[in-house]
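This structure is in structure tokens; I'll ask about it shortly.
As you look at this complex, bear in mind that one protein chain is not there, while each of the others sits in place.
Chain lettering (A and B) follows the sequence in which the chains are written, and residue indices restart at 1 in each chain.
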Amino acid sequence: MAAIIELDSISKHYGPVVGVNHVDLAVEDGEFLTLLGPSGCGKSTLLRMIGGFEVPTAGTIRIAGADVTAAPPQQRDVNMMFQDYALFPHMTVGKNITYGLERKGIKGTAARDKAEAALELVGLSGMFERHPHQLSGGQRQRVALARAVVREPKVILLDEPLSALDAKLREQMQVELKHMHEKLGITFLMVTHDQTEALVMSDRVVVMEAGEIAQDGTPEDLYERPATPYVANFIGTTNFLSARVVARGAGLVTLEAGNQKLKATDVMPLGGQAIGQIGIRPEKMQILKDTECRPANVLPGTVVETIYQGLALRTVVRISSGEEVLVDEMLRQGMLHSDHPRAGDPVALGVEPHNILLFGAER
Amino acid sequence: MTLRIIDRIGMGFFLGLPILWIVLFMLVPYGVLLTYSFWIKSYPLFEPAFQFGNYLTLLNEPQYLSVIGRTLKIAVIVSVTALVLAYPFAYFLVFRLKNATIRKVLFFGVIAPLWVSYLLRAYLWKTILGTQGVLNSTLMGLGIIGEPLDVFLYSQAAMVITLTYIFIPFMVMPIYAALEKIPRNLDEASADLGQSSWTTFWRVTVPLSLPGVVAGFTLTFCLCFGDFVAAFLVGGPDGLMVANVITSQFGAALDWPLGSALAVVMLVVVLAIISLSDRFEQRAKVQF
Partner (left out) sequence: MADIALTRSKPRKPPLSIPKGAADGAFITYASLLLAFLYMPVAILIIFSFNDSRVLAWPLSGFTLDWYRTLFANADLLEAVGNSFYVATLSTALALCIGIPAAMALHRFAFPGKALFRRLLLLPIALPGIVTGISMLNFFNLMGFNLNLHTVVLGHATALLAVVVIQVFARLQRLPRSLEEASSDLGANALATFWYVTLPNIKTAIVGSGLLVFVLSFDEIPVTFFLTGRDNTLPMYIYSTMRRGVTPEINAVGTLLILFSVVLILLAAFLTRAPGRKR
């Protein structure tokens, strides 16, 4: 696979404010890449610079090998699906879709046929003569996609494409967009602040923090092996405990954390930084029953409260160091709420060495 | 801001004509106006000079100061009257009226007179207040007065009624717009916090609508201050305004430099009021 978009040390400054700071990124042809981060992390600015709506302060952007850094949007072979869809309110659905074709010189029946095909692709056949205000939110979103797809661009840019939809529809559209990507074979570059969306839809996710790339990897990489506490915290939930290395060797590192000696698999590349804290996902810990065999690490503590979440039960435990940790357990059949330790009960938490994430010192 | 070359060309395209127009037909004429105000009246019109004689005349001859004072007074009274009439109306429309169609119709009913000739709206009151006018004949018909009174027309009260009538839409519009911008739930929040609706009105609604009030007041005041039609029709000698004096300097009195000096005074007053209200609006501005 070859890179379809190459960003070379892209920066964007707004006066003294740095929006994007020296970002290097290559988007592979045909992949579904997501830029993920909280608002203000620079992800939308990056997308808008690729679309041509903003000009970088420094750096170069290449699309399919050609330098387009200063080219206006109309000269770029990419199309954007806008957050508010940006459907032209004074045109019919059909006119919206043929608009981009007519600018390319495709007119008349040729344009109409292509537009009908695009509408069919997004499941809106027969909506050609409707006006955008007659459509539901989900339908508008599909029209926006059809309008972008019909021009057969090299890349489709999606700016928070699902944020205007309600939760149920959003879940459905996540899968649908992913299927659309597979069917079309066009590169999709999406921006979102929703971690679930990113994990569900993408081949690759780039997590951004304060205008820089924090981590770049597959959804599984990011969840299982977050590079920094920021990523671990942004994607999923993580318990952080401050830690100190006691001994190191044989692929295992022994740490003192939570007033206990813990063993952890020594795999995290910290770039030479000393280990300062550890992270444990709530679902990677169990509350031990007497009958169970003991895992490698045990943390004793007291239950503070339990929170019923339907699918899972969350238990808040204060461990002996005084730190509070969350433990999530799936509520399978037969496990009743009443069996579970209550507030004030002493418990022991088990965690396996490979489930302990190692991080540098707290910032 | 980084701009592409094409954006710069576009900007020049959009800005060129308006800037040219502003310079040619506003800034340069204002400059000429200022220049003329330093010239001297002489046959047949005037001759160039640089002296403050015209301004000294305005300061020294009591008739000019009293006209300026009267104009200010009338403009203030009209603005206050229009405010007192307009605010409750706008408040009712925005906060009390549930039906959106009726709200639109009533709002439009107050704004529509702007489309009707301004001269005509001043003239209406001349026909009503005149000695042989509608008001006198009505009162006589009702037996309240025995013979026509001439006190209604050609008085400052007639001026105030006429000008308020003419300019009230300018007061309603910005107040209505400001009230409409206030989120409705603030009212509910205030009630929820245990405030009476009276307190809510004074502590929440009024402060948030102040920018609209200031805008309406500014507009009404400035337009009143420069009006000469109402005074011409219903004012009489007692209702003479600055603008009437200016017109006579450019007409019968043929003293353009003095008239220009008066116009400069008017321009300065208006600019001062506008920048004051701007400053006030900046401070009162709230983001929702």
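Throughout what follows, a residue touches a chain if its C-beta (ideal position, glycine included) is under 8 Å from a C-beta of that chain, and two chains touch if they have at least 3 such contacts.
Please read all numbers here as calculations on a predicted model, not as lab measurements.
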{"item": "Identified contact with the non-displayed chain, of B:Pro29, B:Pro183 or B:Pro207", "value": "B:Pro29"}
{"item": "Option from B:Leu58, B:Val78, B:Ile168 or B:Ile182 whose C-beta touches the chain left out", "value": "B:Ile168"}
{"item": "Touching residues (missing chain, whole complex) on chain A", "value": "51-53, 72-74, 78-80, 82-84, 86-90, 99-100, 103-104, 131, 133, 147, 151, 304-305, 316, 324"}
{"item": "Chain not shown, touching residues in chain B", "value": "1, 6-7, 10-11, 13-19, 21-22, 25-30, 32-33, 36, 85, 88-89, 92-93, 96, 106, 109-110, 112-121, 123-128, 130, 132-134, 136-138, 141, 165, 168, 191, 194-198, 218-219, 222-223, 225-229, 232-233, 243, 246-247, 250, 256, 259-260, 263, 266-267, 270, 273-274, 278"}
